[in-house]
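Complex shown without one protein chain; remaining protein chains in place.
Right after this comes chain A.
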Amino acid sequence: MKVLAAMSGGVDSAVAAARAVDAGHEVVGVHLALSRMPGTLRTGSRGCCTIEDSRDAWRACEKLGIPFYTWDFSERFKEDVVDDFVAEYAAGRTPNPCMRCNERIKFAALLEKALALGFDAVCTGHYATVLRNGSGSLELHRAADWAKDQSYVLGVLTAEQLEHSMFPLAETPSKDLVRAEAAERGLSVAAKPDSHDICFIPDGDTRGWLNERIEMTEGDILDTEGNRLGSHPGAQAFTVGQRKGLSIGRPAPDGRPRFVLEVRPKDNTVVVGSKEMLAVDRVTGIRPSWAGAPLAEEATGEWFDCHLQVRAHGDPVPARARVERPGRADAAPQAHDAGTWVIELFEPLAGVAPGQTAVLYQGTRVLGQSTIDAAFNAARVA
């Protein structure tokens, strides 16, 4: 196959590309320039598409004896990932930009360009497994190493996207082995630190970065009854589940800590309450997609058992889910109506915020994802 290896300049994508070469594929390395100022040098330990990263990616390709190019996706990245990230926060939601980048950039814009230029697949250093099941359709599964598993951020990929994806690190039992392999292969990035945070926020200060981009005005902090408890500098500065930074004068009647339950940018208020009220037992998700072939229940609307995961490194929680298509009974069914997901949790989950992605699993298999638009707490609803 002709394989385009997306090279971040890190150790994972370098080893992934090396394995693709070893597997006999015709591999070309491409570094994506995502920053609007691609010429900038790294500041601190983080940074994206800096000169160093581009250079590290290139050096790895030279080591592997494969051609290397840097392609500019900064405009698309800004529109689809950075602007979206700001807009989501401004609307009081909590987005996952890495997921968005996978969905819209790596496995859309880049993939499309690659296919047009004669490639068959895009290869990345993600830890996840794509396999073909007995009926011939593709499935996305967790990586062998659950600690490094990145299937969550790939849960947004559709069958079409998975068809052209290659994750050579899938079966590696641990990241240490990948580093050891990189060292053995003489790749200079073997000891390069992992990137953890959001690549376009160089100093890792997401709040400070957002504060510069979202206009904040002072507003009220309310309890669940609507009583005013204090004021805040701007509702968008808060995330569901947050405890710190709430300047509430009076202690709660029960003397226990209070958490952000809800962020309401429309009336610029933040609702707080006890930890118990934070526990969510039902969520609804919009714009669902299936990672490969949908379950049969997709069409029937019946309940199916699954596990719900709402953040990249969160634990999966047992749940059941169904696809709901309101109004379908009396209206002609729409061919592309993906419906809404209703997910009921068998164990309550804290800190679920609208905008987060709900990824559903069955065992190691990723079923698909939807964007959480509402989270419910039995105590509050009752």
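Heads up, the rule we're going with is that contacts are C-beta pairs under 8 Å (C-beta built on N, C-alpha and C of every residue); 3 or more make two chains touch, one makes a residue touch a chain; residues count from 1.
As a convention for this text, contacts and distances are computed from a predicted model.
Participant: Since a chain is absent, check the UniProt entry for it and pick the matching name: "Cysteine desulfurase", "Peptide/nickel transport system permease protein", "Sugar ABC transporter substrate-binding protein" or "Zinc protease".
Facilitator: "Cysteine desulfurase"
Participant: Tell me which residue among A:108, A:128, A:221 or A:345 touches the hidden chain in the full complex.
Facilitator: Hidden-chain contact among the options goes to A:108.
Participant: Of A:123, A:156, A:169 or A:367, which residue touches the hidden chain?
Facilitator: Reading the full complex, the residue touching the unseen chain is A:156.
Participant: Determine and list the chain A residues touching the chain excluded from the picture.
Facilitator: Within chain A, the residues that touch the unshown chain are 26, 28, 31, 33, 38-39, 49-51, 54-55, 58, 67, 69-76, 100, 103-104, 107-113, 116-118, 156, 158, 160-161, 287-289, 369, 371.
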